[in-house]
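Omission of a single protein chain aside, the complex is shown with its protein chains in their original locations.
And then chain A:
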């Protein structure tokens, strides 16, 4: 008697879960009037050290979850199981340090740097961008090789 109840509970829940949630259909960002996100820095093909400076620019206002605003997930090689969260400073510099989850287990070499704009509830907002970068050894520091300001950066202003 109890098993049918359990089975039907899970079936109902699966149906409900299938009804909604993430819409990670989009890979494009610009155009069509929808939300957009782009990687301003580093430039595509740049060599980056760890830590490195990241600048993203989005059409949406960024903020922590409790503000109801969007935020950006940063990860490598399309693997969004571990990611850095950018939830402030749209268009400003963010330092991605060695202890960032996005860099966990990342070997030096060529990688794809992904950013994904997310709704406040963490579902995909329909705007993603990616560039190819070459990651140097950890501790090699600095910003992208072709950028002007290496040191004396302002402290990162993302907050947890």
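In this section, a contact is a pair of C-beta atoms (placed from the backbone, for glycine too) under 8 Å apart; a residue touches a chain by one contact, two chains touch by 3 or more; residues count from 1.
Here is the rule we use: contacts and distances are computed from a predicted model.
Colleague: Between "HD/PDEase domain-containing protein", "Glycine/D-amino acid oxidase", "Cytochrome b/b6 domain-containing protein" or "Macrolide export ATP-binding/permease protein MacB", which matches the UniProt record of the unshown chain?
Modeller: For the chain not displayed, UniProt's protein name is "Cytochrome b/b6 domain-containing protein".
Colleague: By the contact criterion defined above, which parts of chain A meet the unshown chain? Give residue numbers in ascending order.
Modeller: Its contact residues with the unshown chain are 1-3, 5-6, 8-10, 12-14, 16-17, 20-22, 65-70, 73, 80-85, 101-102, 119-123, 160.
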